[in-house]
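Take this structure first; my questions come after.
Only one protein chain is missing; all other protein chains are in place.
Presenting chain A:
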Amino acid sequence: MQPIIQIQGVGKTYASGFTALKSVDLEIHRGEIFALLGPNGAGKTTLISIICGLVNASSGRVLADGVDVVDDYRQARSLIGLVPQELTTDAFESVWDAVSFSRGLFGKPANPAHIEKILRQLSLWDKRRSKMLALSGGMKRRVMIAKALSHEPRILFLDEPTAGVDVELRRDMWEMVRGLRDDGVTVILTTHYIEEAEEMADRIGVINGGELILVEEKAALMQQLGQKQLHLILQTPLETLPAALHQHNLSLSDDGTQLTYTFDAHQETSGIAELLRSLSEQGIDLKDLQSQQSSLEEIFVSLVHKPEHTQ
């Protein structure tokens, strides 16, 4: 099946000379939740802005459902809803007017029933007559989502949807995003909360310094997450690893004082018992041991900070 979004060699250098995106290639599958993960200033928002028409790309092109987002902007944009990062709203407008405005702007005829449905879903119905300036930050965020959904988009971009949002609203929002996915809407969210990507996404892309450094199924990433390490601090340093221990997945530190055992926590047996038995058979005494689990955060940090990955 044709990907719903195809990003082909998209680069952006701003007039100031700053290169926000180098050359990004990415395909978003139909109906998935894709999390774009990256530190601040990585180029997440620039990429989204190019797809949605807020920023002109310096190179490359983007297709949404097979149509070019620049040449066929009408067709492309009517498919897309955008919730930007900043809470930008017209302070004096009512919630109802703001959401109805968005629907009209996207060329759709008025449909009060649909607007009502969205407002109810987002717990905004009671606030429909409130002016935007009277709403809390969390409520404003909901209104911005309602505006983005007002024209029934097939693709929804959520740029840092849960930045500065309390736990309850975050849960609500995740719930809502899953509901949208069930309705067949493709959701692309950017975040710098790993937890969010872990919780929500089908696939995860990591972007840093204007480059996409990894795109992976979340399940595959979680597989890496399952890797655990057991560090064994030895009483007396070893010069080499005894041959009898080769069957175990062990490595010896350079100074010979520490053995590291890597295993998959998801497997039924960790092999730790066998390892300890082998160690005692070899007469190797332990001073201390500690186990460690690599988190998505660590994978992320190591990706983002290793310069060889960004070359």
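The rule is short, and it goes like this: a contact is a pair of C-beta atoms (placed from the backbone, for glycine too) under 8 Å apart; a residue touches a chain by one contact, two chains touch by 3 or more; residues count from 1.
As a convention for this text, contacts and distances are computed from a predicted model.
According to UniProt, what is the chain that's been left out of this complex called? Choose from "Diguanylate cyclase", "Transport permease protein", "Succinate dehydrogenase/fumarate reductase iron-sulfur subunit" or "Carbohydrate ABC transporter membrane protein 1 (CUT1 family)".
Result for the unshown chain: "Transport permease protein".
Can you say which of A:32, A:68, A:97 or A:152 touches the chain missing from this structure?
Only one listed residue reaches the unshown chain, and that is A:97.
For a quick check of understanding: of A:30, A:61 or A:108, which residue touches the chain that isn't displayed?
A:108
For chain A, which residues touch the unseen chain?
14-15, 52-56, 73-78, 80, 82, 84, 86, 88-90, 92-93, 97, 101-109, 147
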